[in-house]
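Removed: one protein chain of the complex. Kept in place: all other protein chains.
Labels for the chains are A and B, by order of writing; each one numbers its residues from 1.
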Amino acid sequence: MKFERTYTLKEIAEFLNSPFQGDENLKITGINEIHKIEPGEIVFVDHPKYYKKALESAADVILIDQDVEVPAGKGIIVCAAPFDAFNKITRHFSPDKPWTHPTGDHFEIGENNSIYPNVTIGHHVKIGNNCVIHAGAVICDHTIIKDNVIIGPNSVIGHYAFYYKKKPDGFNRMHTCGRTILEDNVEIGALSTIDRGVTGDTIIGKGTKIDNQVHVGHDTVIGENCLFAANVGIAGCVVIKNNVTLWGQVGVVSDVTIHSNVTVLGQSGVGMDLEEGKSYFGSPCGESRVKMKELAAFKRLPGIIENL
Amino acid sequence: MKFERTYTLKEIAEFLNSPFQGDENLKITGINEIHKIEPGEIVFVDHPKYYKKALESAADVILIDQDVEVPAGKGIIVCAAPFDAFNKITRHFSPDKPWTHPTGDHFEIGENNSIYPNVTIGHHVKIGNNCVIHAGAVICDHTIIKDNVIIGPNSVIGHYAFYYKKKPDGFNRMHTCGRTILEDNVEIGALSTIDRGVTGDTIIGKGTKIDNQVHVGHDTVIGENCLFAANVGIAGCVVIKNNVTLWGQVGVVSDVTIHSNVTVLGQSGVGMDLEEGKSYFGSPCGESRVKMKELAAFKRLPGIIENL
Partner (left out) sequence: MKFERTYTLKEIAEFLNSPFQGDENLKITGINEIHKIEPGEIVFVDHPKYYKKALESAADVILIDQDVEVPAGKGIIVCAAPFDAFNKITRHFSPDKPWTHPTGDHFEIGENNSIYPNVTIGHHVKIGNNCVIHAGAVICDHTIIKDNVIIGPNSVIGHYAFYYKKKPDGFNRMHTCGRTILEDNVEIGALSTIDRGVTGDTIIGKGTKIDNQVHVGHDTVIGENCLFAANVGIAGCVVIKNNVTLWGQVGVVSDVTIHSNVTVLGQSGVGMDLEEGKSYFGSPCGESRVKMKELAAFKRLPGIIENL
């Protein structure tokens, strides 16, 4: 998430009432989660296991829970609960504002669109040209819909990320303030959900077609001309390249990459990166030709055991 | 379900036009399904296999399809079709009443709530304080929402139980007249369904967080601080204790108990009770460490068969 203007390290530290190290005039342009961090931005880290990753990331300012050596040219803000400090910043600069009308503030829309009845549109939504938004769809804050996009009935685009931090008194939700972007010619079926980026963008690439009852998690980035059949579930922070086909009820765990031209057969579970051009099957999935051999062996197993 | 006043055994038997045994002044306070039955209530049984369970349950009155010895202090009502008699009572005392306005009758709501556009709220709904009901959500009859609850766009809270009795002319639906209770700090994602108790309560415990496209069946009782990822499906009459994590696309059959601090990995199928603190995987699931060994052996199987 980019701020509307540039802030200094000192300004943000004062906003958090926390001590800082580094040049007080260090310029801060935004805030992002570690997966999406860009130069000029703030990131947070609250476990020594991830200190190195955060300090060596593109972030210029790190919210951290103990004093550490500051990388050259960067700043740190030391606070007991970096997750909470991060949330305090995002909530301040991008607060949730309830929708009181079926169409929110700062709505921009192009030409030749069909918005069906009972559609609800949040704040800061942009819709291009020649789009169809079917009945009952909900388009949440900060959704960007390009041209020739079709969204099916009762689908939900851009709802909160499912991202919580365990605290002694229960789960604390990470405030969602990123965007959801549907590129040209994207089609989404009925009753599908595309979650909004936490601080970055969830992106559905040009020409990708998604069936009914599909779920795509926050910050997942999907390429061009993919085809996802019904009941597919894709977690957050996944990368899917171009021309990928996922058949019905496939599940994909977070933080994996599916390379271009991959096909995943129905009901498979993807728990690792998948290589370009291959076909996969099984839960957990492996290459289809290997899995088919295993399944054939499996069928012979009771007879073999009897013979032993 | 509790009646609005106390009835006598004789009154209910007359309402059903059926003979009864037991003290005609026996007090009846409500009616419930066998899983939820409490003292003072009516239960039904229509198969000799379950007679003992029903007659020895907490029920004070049993609707039964043949004359049997009446347990001391209890009553029976003998009717050819106890299921139909049960439905006749629940339909009479808690009839469905169509909603003609976006907000039903007997709606109680606290302070500082955000109800987004295109939300529909049924009869006898209570909402506490500081809740957010996102666009398009449907809150059905007899839903109780406590404080700080968030319900995602187009989710449906409190729809009918999926509970049918096979009859010669097709399936007869059990009339739904229980409640749905979401405790403090519960969060439900977009496009999720939490079904209403048949005659008892479906309960989502304090602090439990549920992702998008999750289904929870009727009369299921879920504890505190659980985390259910997207596309999880939980049948009716399940008990899930505290701090249980279900990853994406997990399925749980009816009538099982998942004890506290259990983790079930993605796409697993739960068909039995799960023990406290353990991790499970597979369909049907077993302990993860056992299943991982089986999977490793499975991969070696084609080679082993070749060698034999």
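The rule is short, and it goes like this: a contact is a pair of C-beta atoms (placed from the backbone, for glycine too) under 8 Å apart; a residue touches a chain by one contact, two chains touch by 3 or more.
Just so it is clear, the structure is predicted and the values come from calculations on it, not from any experiment.
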Out of B:Lys10, B:His124 or B:His159, only one touches the absent chain, namely B:His159
Candidates A:Met1, A:Val61, A:Val149 or A:Ala190 - the one touching the absent chain = A:Ala190
Please pick, from A:Gly75, A:Gly152 or A:Gly236, the residue that touches the omitted chain in the full complex.
-> A:Gly152
From B:Ile12, B:Val45 or B:Val138, residue that would touch the chain that is not displayed | B:Val138
Touching residues (missing chain, whole complex) on chain B | 96, 98-102, 118, 120, 122, 136, 138, 140, 154, 156, 159-160, 162, 164, 170-171, 173, 191, 193, 195, 213, 215, 217, 231, 233, 235, 249, 251, 253, 267, 269, 271, 283-284, 286, 293-294, 296-298, 300-301, 304
Chain not shown, touching residues in chain A | 114, 116-118, 132, 134-136, 150, 152-154, 185, 187, 189-191, 206-207, 209, 211-213, 224-225, 227, 229-231, 247-249, 266-267, 283, 295, 298-299, 301-302, 305, 308
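Methods note: only the chains that are shown with their structure count from here on.
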Distance from the CA centroid of chain A to that of chain B, rounded to the nearest Å?
-> 32
